[in-house]
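Left out: one protein chain. Kept in place: all the others.
Then we have chain A:
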Amino acid sequence: MAYTANAMVYKSAQGFGDLPLDRLFSDAPEPVLGVGAVSLLELLRAKRLSTIKDLVHLPPWELRDWLLITEEEAILLLRKAWSTCAVKPVSAWELATQSHAIPRSRLAPLPSLQAALGGTPALLEVAGAPGVGKTQFCLHAAALTAASGGEVFWLDAERSFSAQRLLEMLEHLQPGEVAMQALQRVRHKVCGSLQELHSIVSELSQSKAAAVEQPALPALVVIDSVAAVARRESEQSSIPRRQAALSSLASLLKVLVAPSISAEAASNVPSVVVTNQVMGDPSGGSAASTRVSLGQVWHHAVNWRLVLSHVPPGPTGPGSKEQADPFGRRYLLVEKSPCCATLTIPFNICERGLKELS
C-alpha cells in the first residue's frame, strides 16, 4: 500500500485544532458581528471549513471578503480560534519543580548514562552496526523497567525480540517467581509497516490526551527498529514522503514523552527507546566509514542519539564488526543531547546485560 499524505495520517495528537468548528461558538449564543452564531457557522461550512484548525490558518482578508466585515473584525473573529489553540505559557521554574516531582525512572543500563539522562522520560534513539548490542540495550532497559513494576510495550519490526534472553536478564535482577511476574508486564507486538507503526503510536498518544486518572500507558515503549520499517517503505514511496512520515512519527512520540500538565497524571509518562541502523557512508573517505541511516530530517527529530560502536569514536563513524575488539569491548557515544555534553562510555555485554567498563 502506498503511503498517502491524507488528513487521517497526519492528525495531530493534542486535538484542539481537530475539534469541529461549532465548539468554538458554543459558549457564545449571542450574535457575533450582527450575525447569529448558527448562520455564521453555516457560512463557514459552505466554504469547506470544518475544524478549528481550518479557521486558524485562514488569512484575515479572506474571512473579510466572505463575511463582508472589516479586516479588524475578521481578526477579532480569528482571535477566538487562535486563543483556543494557543499554548498556555508555563514558567521554567514550574517545569523544573514538576520534573523533580516525577518519580525517577531507572531504565538506562549503564550508570553513567542514567546519570546523564537524569531519569526524566525522554525519546532516546539507539543506533549502531549490526550485532553491536542495540537489541540488548532495549532488552536490558525493558528488564529494568519491568523489574521495577512498570509495563513495557515492545513494537518489533525486526522479529529480534527474545523472551528467553529477557528472562535471563530479569532473573539476575529478581530471581524466581518475581521474574516471571515481571515478564508478564512486557507486551510484544509485531509491526510490519510504517503506516501500522504510525497508527499504533497515534493511538497511544491519543489515549494519553484522553485518560486522566488511570495509568493507561506503559512506562516504556520500545521500537526495534524504525529503520527496518522505514526502509521497507522507501521502495514504494518517494523519499520526501518517507521523511514526512518519519517526522510525523517523531512528533507523535514526542507527545508521548512530554511531561503532563496535571499532577495526577505526572507518573503516567512513558519513555521511548527507538533503535536505528547504520549504513555505508560514501562521503566519509575511508572504505569502512559508516553513518546512521534515515537521514537528517529524522536526525533533527530525535532529541537524544546514542551511537553504539565496536571502535572508539573516530572520524570513520561507528565502525563495523570486523574492527571489533577481541575482548568484546564496545563504546556508547552520546552523540546528540539537549542537556549533556558529548560522552563516551565503554561497555561490554555479559549474561546480565550491558555492563559498564572503566
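Basically, a contact is a pair of C-beta atoms (placed from the backbone, for glycine too) under 8 Å apart; a residue touches a chain by one contact, two chains touch by 3 or more; residues count from 1.
As a working rule, contacts and distances are computed from a predicted model.
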Undisplayed chain, where the name is taken from the UniProt record, one of "BRISC and BRCA1-A complex member 2", "Superoxide dismutase mitochondrial", "DNA repair protein RAD51 homolog 3" or "Protein kinase domain-containing protein" | "DNA repair protein RAD51 homolog 3"
Per the definition of touch given earlier, which of A:41, A:173, A:279 or A:297 contacts the omitted chain?
-> A:297
Which one touches the absent chain: A:59, A:111, A:280 or A:328?
-> A:59
Contacts of chain A with the absent chain, listed as residue ranges = 5, 10, 12-14, 16-17, 31, 33-36, 39, 52-53, 56-57, 59, 61, 64-65, 67-73, 78-79, 81-93, 95-96, 99, 118, 120, 123, 239, 243-245, 247-248, 251, 254-255, 257-258, 283, 295-297, 299-301, 303, 305, 313-315, 335-336, 338-339, 341-342
